[in-house]
Every structure is written in C-alpha cells, then in structure tokens.
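Note that this complex is displayed minus one protein chain, with the remaining chains in position.
And now, chain A:
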Amino acid sequence: MPEHIDPFREDRQQSGVKTATAEGKEVPLVLRLQDIRKTCKDTKTFSNDNPMMIVLHSEAHVRNVRQLPIETDPPEHTDYRALVEPIYRKPQQPEYQAEMRKLVAGMVKNAAANGEVEVVREFAVPLQSRGLAQLLGLPQSEAEIWIGWGVHIFRDAQLGSKGSEVDKYIFSKYEEMQGSDGDDFFSILNRIDFRDRKLTMEEKHGYANMAFAGGRDTVINTISSILVYLAEHPEAIEFLREDEMHITTATEEFVRYVSPVTIISRTCPHATEVLGHQVEAGERIGLCWPSANRDETIFDNPDEVVLDRAPNPHVGFGFGAHNCLGQHQARLIVRSLLHEVCDQLDKIEFIEAVPEIEEESSYSRQVGYKSARIKFVS
C-alpha cells in the first residue's frame, strides 16, 4: 500500500503543503526538505513555546507539564538544552558504547535461543527501556518497571495512557534522590545549577517527562521496522557484513526511511503566511519530517531503502536548535543491533506482522508495527 508509505508525495510535488485537522483547526504541514529547514531556523516566527502542543494533537489530557527543553525558544532553550546535553551525549563515550553492545548482544542471544519472538513487546520495548536505564544512569531493575509502560507512554493501543503513572514515578524518584551525589539523571538534576539557581520541581518534571516520552515509540518503531525489513531482505544482512561503514550508513537510512516522528508543530506568535496559507496569530503549522525525507529533489529513489546511501541529508532527527538530543542514543542502539545481528545471526525469518497505521484527517501512514513475529536464526 504505497499511499501508507508516502502519503505526502502529490502535495509535496505540487504545492509543498498539505493541511491536517487538529484541535478543530486546519494545520498546514510543510512538506519539502529545504522549506522545513528554513522553518526550523526561524524560531521567532515559528515558536516551540506552547506547552502540551508540540505534537499535532494536544497532550493536555495526558500531561500537565512543559516538556524541557523542547517546549521553549532561544535564548531560554539554549540554556535549558546545554544543561542536559552532557547526559544525552554519554552514548559517544567508548565505555558506554561497549556496555550498550553487551546489552544488545545478550538480548539477541536470548531471542535466538527462544526461537520465535514478538518483536515489538518482547524485544523493542525491553531494549528501549534497558537502553534508557543506561542513559539515565539507573540500575537495570528500573527498566523492568518501564517495560510495563507500553509502546507509547501517552497512548498505547493495549494499555491506554500511562501519563499519570509515569509522573508519579518521576516525582518519587526526585524525592528518593534528594541529597544524593549519584550520577544518575534524577540526582544530577536535583543538584545542578541553572542560571545561578536550582531547578524548580516543575522544570525537573519537564525534563524527565521528555526523557521518558521522547525516545519511546520512536526507538521502538524504528527497531521493529528494521527487524522486519531484515527478515524480508535476507541479502541485506550479508551486505551489512561487507563493510563497517555500511552499519553507519544503514542506520541513517533506516531513520530516513522509517521517519518515526511524523509531525512536530510550531506555533506562530504573529500572523504569517506559509506557502500561500494564511496562519493567524496563535495558530500552528506542522513540520512533516517523513515527507522531507522523501523529497525527490534531494533523494534519488526516495522510496527505496539504500543501505549505503551517502550523502543522506535526512531530517529524521529534526534540524536546527531543537534537533534531537536523543539521536546519539538512538544511533547507538540501532548500530549495536545491526552489529549483533551480523555477528550472531544467520538470518531472520519473517512469520507475520501487523503494521501500525497512523490515521489523520487528510492522510494515513505506516509508522512501525503493532506487532511482528519473527525468528532469529543463529
């Protein structure tokens, strides 16, 4: 069903905009790569300072805190982001990389020993959770709690919203780590100085809410998509083995191809015009990352997975001031997984898969899988 793969093609080619209904408004979605980059750069006209509204549909019913640093604008954003950037860059340290590789190696080994695996809930959710425990400097036993929070913290098809449970957990952790000199996320944020003062509980809550929600469904949908792809394309594993560089380029290509975040919004503080669409003061526009990542004026054969695509100037992780802080973690998880598949497995057998289809007023699009059964064969 190609319309699920790139539902934006026609509008991208013709006008560069498509609208979608959200909160009773028609929100213009920016579709072309360079237009998206320009919009990201102009943070005065296109603002992130609109709590609970960063994704297409309001999240006010599942959280009540401004996520940090995403729901702020420069210059505040610059300082908020700088405060946590060292934590989010831990995946660039060699010791951290070795630990992640060990984690993934163990999970692949187990899955191969068990035969059949349901990739989403039995593999991707645990891997994302255990990886996050490592990033946040918390014991692996914590990850076992988070595994119960489902694919999307705020809207899991089977579990509903875990928003209030996650918030309760966050508050109890900051409480527990009061006065601790530990190097975990909660202890660090308890004691760190921000512009010569301590963070308020609301700010600490906003950072943690983002850390748990931001990289959840994105990483999970990317992992399930990759494993199903490798099951359906056995020759791909052989190709990845040929050259170390293929793991790097394939990682970027999977992020481009899957583009697990469909829309991030911006709010216009002043009336403006976007590609012929009038936007009133206070109304929003959307940045459509998957469309930019299929822009045929930039990418040859945009609908094909080209594992050694380079250059590959995708915007799967966003662009500009707010580009994804979790990108280092996401890349490390994917690269480690590809390495371990190459090292340990002969092939991956496809059994069955149910795609996750995002339905909006003007398009529907596949984003990963609801469930997928595969077999790791070593």
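By our rule, a residue touches a chain if its C-beta (ideal position, glycine included) is under 8 Å from a C-beta of that chain, and two chains touch if they have at least 3 such contacts; residues count from 1.
Following the convention adopted for this analysis, contacts and distances are computed from a predicted model.
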Per UniProt record, name of the chain withheld from view ["Cell wall polymerase", "Putidaredoxin", "Glycolate oxidase FAD binding subunit" or "Amino acid ABC transporter permease"]
"Putidaredoxin"
Out of A:His77, A:Lys173, A:Arg331 or A:Arg373, the sole contact with the unshown chain comes from A:Arg331
Identified contact with the non-displayed chain, of A:Ala105, A:Ile298 or A:Cys342:
A:Ile298
Can you list where chain A touches the absent chain?
33-34, 37-38, 41, 92, 248-249, 251-252, 298, 309-315, 317, 320, 323, 327-328, 331
